[in-house]
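The complex is shown incomplete by one protein chain, all other protein chains being positioned as in the whole.
Now for subunit A:
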Amino acid sequence: MITITDLNFSYTGKKPYLLSEINLNVPQGAYISIVGNNGCGKSTLLRLILKFMLPTHGSIRINASRIGYVPQKKDTDSAFPITVKEVIHSYGRILHLHSIDVRSILSVTGMESQAEELVGNLSGGQYQRMLIARALMGNPDLLILDEPSTGVDVSSQKEIYAVLHRLNTEQRLTILAVEHNLYAAARYSSMLYHIANGHGHLCTPQHYLDEYMTREGSFHA
């Protein structure tokens, strides 16, 4: 679904590279979480995959007919005067969808009863579920998420990851998520891509837990 080959990237176009010799293959139906310390280049890699920037060297090939994207809540204007229904309807219009059944779209993430609410009145978890429902419009075959549980309470995090898990296992939706929530990344992902010092490597959740979990039981990416 996504093939990244020998990717190097720096904002100046010169060495030292923020991301160096990145090779990653995301197969169809996989759920891969990109993890690493703040500033390691996780979000930069996401922006490169979304083609908002070009790699300095190397290539990114995406074999998806449609990409669904879930941004961080802070990247949208949550004080914007807009209802959940309007968010969904307008997105359907810019996607040129023929029919837009707002309630049915929202029901995928259990948000249909909040259709008339202003987005500013939603909790962090509800807001994220609305964004996931929106990202699923037009039946994407690849879902990309940027830190889906940031600013979300623990019980809402469970709901969000339950939705993502269901989409991945039942509908075979390919998921790529930048994660700061290491517990969720290790529990729900099929593989993790760990970035450190500009380099990345793919590992299983178990390998990741063994290598990065300290004796006290906390995570260090």
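Note that in this section contacts are C-beta pairs under 8 Å (C-beta built on N, C-alpha and C of every residue); 3 or more make two chains touch, one makes a residue touch a chain; residues count from 1.
Assume contacts and distances are computed from a predicted model.
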Worksheet item: Looking at UniProt, which of "ABC transporter", "Protein SCO1/2", "M67 family metallopeptidase" or "Zinc transport system permease protein" names the chain we cannot see?
Response: "Zinc transport system permease protein"
Worksheet entry | Selected from A:P71, A:G124, A:G151 or A:P205 as touching the chain missing from the view | A:P71
Worksheet item: Which of A:V87, A:M111, A:A133 or A:V152 touches the chain that is not shown?
Response: A:V87
Response to the item:
Note that subunit A touches the chain not displayed via residues 50, 52, 67, 69, 71, 75-77, 80-83, 85-87, 90-91, 93-95, 118, 120, 134
